[in-house]
Structure formats: structure tokens, C-alpha cells
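Complex shown without one protein chain; remaining protein chains in place.
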Amino acid sequence: MPQMTDERVRAGMNREEDLSLLHEVSMKTAGVSHLEMCIQCGTCGGSCPVAEDMDHTPRMLFAMLRAGIREEVLRSNTPWLCVSCYHCVVRCPQEVHIADVMYTLKGMAIHAKLYTDSTAPHFSQTFVGMVETFGRGYELGLATRHYLRHFPLRLPGMMPMGFGMITKGRMAIIPKKIKHIDQLTKILNRAKQLELTS
Amino acid sequence: MTERIGVYVCHCGTNIAGTVDVVDVANWAAEKLKHQGVVIAREYKFMCSSLGQELIEKDIKELGLTRVVVAACSPHLHEKTFRTAAKNAGLNPYLVELASIREQVSWVHSNKTIGTAKSKAVVSGAVSRVIENAALEEIKVPINPNTLVVGGGIAGIQSALEIANAGFHVYLVEREPSIGGHMSQFDKTFPTLDCSACILTPRMVEAGTHPNITLLTWSEVTNVAGYVGNFHVTIKKKARFVNEELCTGCGICQEKCPKKVIDDVYEAGLGYRKAVYTPFAQAVPNFPVMDKENCTYFIKGTCKACEKFCPTNAIDFTQQDQLINVDVGNIILATGYDLFDARRVSSYGYGRLPNVFTSIEFERLSNAAGPTSGNIVLRDGKTTPKSVGIIHCVGSRDKNFNNYCSVICCMQGLKFAHLVHERTGATVYNFYIDMRTAYKAYDEFYQRVLEEGTLFVRGKVAEVTKAARKESEKGKLIIQVEDTLAGKQRRIPVDMVILSSGLQPRADSKEVGKMFGISCSMDGWFTERHPKLDPVATMTEGVFIVGCAQGPKDIPSSVAQGAAAAARVLDKILQKEVMLEPIKASINKETCSGCRICNGLCPFNAIAYIEDDKISDINPALCQGCGTCVAACPAGAISGTGFSDAQIMAQIDGLLLRNLITA
Partner (left out) sequence: MNKYLLYPGCSMDSSAKAYMESLNSIVEPLDLHLEEIEDWNCCGATEYLGINLIPAYSLIARNLALATKQMNGTRTVVAPCSACYLNLAKADYYMQERPTLGAKVNEALAAGGLEYKAGTLDVRHLIDILVYDVGLEAIRSKVVRPLSGLKVVPYMGCMLPRPDYQHRWSDHEHPTELDDLLRALGADVIDYPLTTECCGGHMTQIGPESAFELIRRLISDASERSAHMMVTVCPMCQMNIDAYQNETNHFFGTNYHMPVLFFTQLMGLAFGKEPGKLGIGLELVSSRNALANLGIEVPVTQEPAAPRKKDEGLPMPRRWTKHEGRKEEMK
């Protein structure tokens, strides 16, 4: 089989329709997704505050899910731009859990290593790493690691802000750790072996 | 005597046979229920067909059957068919029992083994029961030729006129001061754009002056008793404070009344009326009503301007609400709809953003007799909009509000687009999820509006906002939507937004349904007897539903239903009498203790206490066989024909297969 390049994917070559995709996403989503109920009305795409920056509106992404276009769906930047504002969720006339579907797609994209821009997945992973280590968020550690990796050029412009945050005591220098981090680790290790499949 | 029972199992095409092994059920019945008297058990593709009926008739005659069990659909559908067949063959029709293995088995199960086993149990129950059935005779009662029509919108008016023109009397009851309903508020009607008033008012006048129609406006039905052919109805005629005998409808009282009130009903909150008023110029009847809540005299005890100026002394502040009793044979409910309250969709800003209007507000704005004399203007009362957005499906097709399609909104939106274009020359947008223009000449109207240059955007509008993001949006209402055909989010600044609000059941539809003994769907619309084949009748004999009371519909469909129900009523009237099911309760005089518990429980007031005998007695003409008293009687002195204890216990034994001989 020829290599699946971006160009070939874009051209729709070698695209196999995978009609199990919709069901798979639905199963992996928290709550009852109602994804199969979508009537393509566009309330989500109309409501989204960041729709302009998305390569596909959520509505279009759901149509692609239904058509089983797996690679393009998982490569889409749409889930990564979702700000979880839930405007689409409360307005959706079919009660689709849109924001949660976006979380599912992110997880699937990371798993399949199909995201195109690594900024967002790395940020999430760095954040989660801090939480897993300390049990609490650690803004300074997160910010420095994240900015050094992805926005080194943004750092000088942000120095006054960072300085202000630290001097006003709004950013701790030393991370806080919960008492029973061992308990949390046990829980998360067990949880990582579990998957939502039914 | 041992009964000779025939069992007939229907395939109903694949409706039953798909989930039930009908051959197995028939064979099982023939073998296992033989000891109960089953002499023949057959299965057939369509038992209700004439061939199927002939099969049963032939067996009754040739095999001397004394009881018949048909395992098929619900008794609601074909009980009558098979009873008639039995009657034709000389068997008392009440010795036929239907075992529902479609609605209660094949349609609710998917596993054939389970379906077959349950069918056997249901058939077994029916066989045990039918042995206990008694031969009964139908009861004949005369039909009162008068008819009650509730609701004076176009559907009710149509029904009333059809019946009245056929020579029978109609009581037409209307809650508002005038008949005419929602249609009287409209300017134009789709798709032909006839002026609504021009086509409606002649009908209103005809109904108002018809010698066979008693018009009771500003009135409400408060109680209904009796049954088909013999309903006793109580109507509350609210005090008008205007003597209808003396009033000439000159209108001087309205002119002189100093109290101006926002008219929430007829003018949809956009215009004003007086405390004494007729809702509009062509109101029928044209006597005004006094709005007690707002009348200065009723509030402060002084004023009486209307009384002073009335040339015929028709004002009567002492008038009281009146209760009127009428007897009718049939009832038609044409109670209409409420408009969805668009304020509930807060993202569209109705009630918050001044230049967002509802469909009914727009009807009044565009109506020459409305508050702006037909000028389509913004809420400042003077500015003509240069761009207008019309939003479809407001509150409809939305699980957050109403889950159904309101039917009329697409065509209404097109009509509005045409009117805005014609009157203002503004740029018009229609925002829709799906265009639904399926009816005669409707799609042609869509094409006409396309041709006029209305812009269509396929997408459910996400929000209407006043928050401008750029200079060109300032001072405008911005409609934010995904243009789903372009796959892009768009922000479209307009001056005016019109919300095509959906239709919903009347707020009191559940109570009204209860009063007339009919049921409502989950959404609250009245339920018809059959969604396809009997759309105007209800499960209650003699009560019919027409127009939007049954579900959202446009004017042509409402009129068609109004006429259809009238035809059904005339059919009943012309038969002069009606056969009533002999399913009645009766009291055993020996065991009745005279405790009178049953007296108050009877919903039809059919039970009376007889002082001399110190026992209760049931009037069979009033009894509807509901069984309430049977269940309530502490002495077990009441039994219901067709539902005797023996029948029910036998059926239960049969269902549990206790009737089978175990070896």
C-alpha cells in the first residue's frame, strides 16, 4: 500500500469509508452523545466563538464522522480549538453533547498521533503531567515549560506580565503537593487501564 | 353444555407473522385447548379480509361454533369487523373475543420465541374468557340533533356552517369577545395572498346571522355530562356588562372610555384597546365587552362614561356571569393553538432587543387595520427597515422546546419575505433548517419569493445580538449563523428580525381534554381515533376534533377538517339513533348494603340512591361501563356486563396457562 501522505489524504485517495467511526466516537464519549441524532442544522457552527479559525465547523465534522472519513476527522484542528464554552451544547436542538465529543476526538487523535499542530496536545499533556506529579496545578512550571517549547518568541513580550504575577503573589514559585499523592497515583494508574467501550 | 370454540390466528401480513410463529400458535391452540372446547384453530394471512371473515362465518354455520376467538390486532381496530361477521352467521356478536397479539405482542417484542409463547398465553386467556361471555343485545338511544362547536376560529366556523346549512342547530361557543380566531389577526394568507379578512369576514357574518346557529361568545364550557347522542353541557357566559338586547354596536362607549389598555390578545401587545371594547372593527358579534380588571368604574367606583354616553342604555354594570345548560348529540372541539412564547429562546433576544418581532406581531404590523396601518416599521414606530431577517423553526424542531415541526412556519416565512419586499424594498433573509413547502401551489410560492430576490441561508440561527464586532455592525442586530451550504459562519447585520414562532397546544388543553373525555398526545395535542383513517374522530363517541387542536396545520387543512367533522356529525344525526355497547354495570339488589360509596364516584352521574328500597340503582342509559363502581363496591354487589368477575378471573387463569391439563 502506498504511503498515506497528507496530500493523498486531502485528495481523498485511498480513502476507505469507515462507518464504525460514528459509533466508536459515541461509545467513547462521556454521557449519552446523541451524535447519531444530528440534523446538520448548523447551530453549533453558528454559535462557535472560534469557528473562523477551525478548518471544519463542528457540524461539518459530524457529517464527516458519519461518512466515516477517519483520518481527516482526527487531523482536524476543530476539537483543539474548542474552548468548551457550551454555547453549542445548550442551543443544539438535538441535545448532542458536542463539547464532550470534542474531548473524545482529541483523545482519539492523540492516540492515533494524527493531530497536525502539537501545541495543544503538548499543553494538555504537560498540564496533566503536573497534576499527576503534584495533585495540583503548577502554573509557573507549566508556563515556562510550555512557552519555552512552543512560544519562545512570545516570552519577552510576556515578561512584564509574568513578573507582575509573581511579585503580586499570583504565581507560586514552588509547586504545592497534596498529602496523599500515592493514593491519587494508584487511582489514576488503575483508571488508565480502563476504557469506555459500552 | 360444552362450548364449541373456533380460534383464528391472523398473520397480518408480516406484522404479526414476523415476530410470532402463527402456525405454531394455531396448532398449539387446537391441541392444548381442545379440552376447553376448541374444535377448530386456523391461521390466515389477513383475517380481516372478506375471505378471512367468510372463513369464520362458514365455520360458525358448518361446525356449529358457539364461541369465537380471533387472535389479531387490538379490539380498537377490528372487533367490530369480527362481531359483524359473527352476527351475519347467526352468532351473538358478544360471543366473539379478540386476542391482541399485534399491539401487545408482535409490535413490542423482537424475539420470535418469546413472541410465540406470549401469543399462546394471550390466546389461552381469550379462550378461557370467551367461555364466560354472555350473549348481549345492543342498546338503541335516540340522537339529539343539536351540536356543540367549541372554538370560533376558521375550523369551528366551517363545522358550524356546514351543519347549520344542512338544517340542524349548532351552539358555537367562543372564549374571546368575537369569533374569527387567529385568522382574523392575519394580513395575507399563503400561497395566494388573499386578504385574510376578505375571505374570513363573510364566513363570520354568516355564522353570526345564521338562524340555526346560537352564537355564545365571551363564553366557556364548564362541564360536560352524558354520552354520544345525549350530552348535557354547561356553558359559562361571562358578564359582558353590555345588554345584548339593547346594544346596537354603535361604538360610542369605546370612543368615550378613558382607559387605554395594551391589547395583548388581538394586537399581540403592539396596540391598544379601551377597557370596553370590541377587538376589531368586523367583530362578530359587534357588541363590546367590558374588561373588569381594567375598567375605572370597577377599580375606583367612579367614571361610568360609557353608561352616560350610551344612546340605548345598554351598559349594565350589574350583569353577572350566567350558566347556560344545553343538550346536544355531538361535540366538535376546534379550540386552536397558542403561539410559542419566543422569549424562551433567549439567544434570539425577543423581549430584550426591541427590533426582534414575533410572527404574530409582524402580522399586526403588516395589517392595514393594525397599529401602524400596515406600515412595516421598527419598534420606534417610524423607521422603515432596510434589511430584515426571518428566522424559521423558533421553538419548533428543538428538543429544548417543542420537538415537532409546526408545519406553517416555512410558508409563513416566505409570506413575510414577500410582504417585506413588496412594502419596504428591504433586503430580506430567510434562515431555515429545511424548506418544507409540500402542498398544492406552495413550492411555486417558494420559487416566486426566490425570484423576488429574497436571500436564503440554510442554517439554524445561533443567536441575534446587539454586540457589534466591527463598524458596519454598529447599531444593527447581528444574526450569527452557520451557512451550512457554504460551511462558513456568517454574521449578518439587519435592522429587523422576525421570529417564525411555532404553534403549541393551548395551555389548558389537558384540562379541556379531560372535561370532554378525550386524551392528549405527549406534546399536548388532542389525539385522533386513527392518525390516518380517522383524523377527526376521537376515542370518545360523539366528540370530534378539528383544526390546530389536533396538531399544527394551515388554513386549508383546518377548513377541510372542519368540514369533515361536520359530515361525520350529520351522518350521526341522520341515523336518528345510535347503538350503544351493552357494556353496563348493574347492582345486585340482594347484596347492596346501601352504603352509597358508588354514588359519588360515578363520573357520569348514573347512580342514584333509592330511598324507599335503601339501595342504589344504576341508570343504564347514563352508565358508560367504566367499571369504577364495580371496583369500589365493598359488598361486591356491582358487576359489569362484558367484564364480569368470572370473565376476568377466567382470563387470568388462561393467561397463566392454569387451564391446561397437566398430565
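By letter and in written order, the chains are A and B; residue numbering begins at 1 in each of them.
Everything below uses one rule, namely that a contact is a pair of C-beta atoms (placed from the backbone, for glycine too) under 8 Å apart; a residue touches a chain by one contact, two chains touch by 3 or more.
As the structure is a prediction and not an experimental result, all values here were calculated from the model.
Taking every chain of the complex into account, the absent chain touches A, B. The residue touching the chain not shown here, chosen from B:E245, B:E293 or B:D380, is B:D380.
Residue in contact with the omitted chain (choice from B:G251, B:P354 or B:P582): B:P354.
Taking the complete complex into account, A:T104 is the one of A:T43, A:T57 or A:T104 that touches the chain left out. Residue-level contact of chain B with the missing chain is found at 262, 269-271, 341, 343-344, 346-347, 350-352, 354, 358, 371-372, 378-382, 463, 465-469, 507. One chain is missing from the display, and on chain A it is touched by residues 28, 30-32, 49-50, 53, 79-81, 83-87, 89-90, 99-100, 102-104, 106-107, 110, 119-120, 123-125, 127-128, 131, 135-137, 139, 143, 146, 150-151, 154, 157-158, 160-161, 164-165, 168-172, 176, 178-180, 183-184, 186-192, 194-196, 198.
The definition used in the following text is that only the chains that are shown with their structure count from here on.
Put simply, the C-alpha centre of chain A and that of chain B have 49 angstrom between them. Residues 347, 393, 397-400, 433, 458-463, 480-484, 487-489 of chain B are the ones that touch chain A when the two sit in their complex.
Every residue of chain A that touches chain B in the complex is listed here, in rising order: 39-48, 51-52, 56-57, 59-60, 87-88, 90-91, 93-95.
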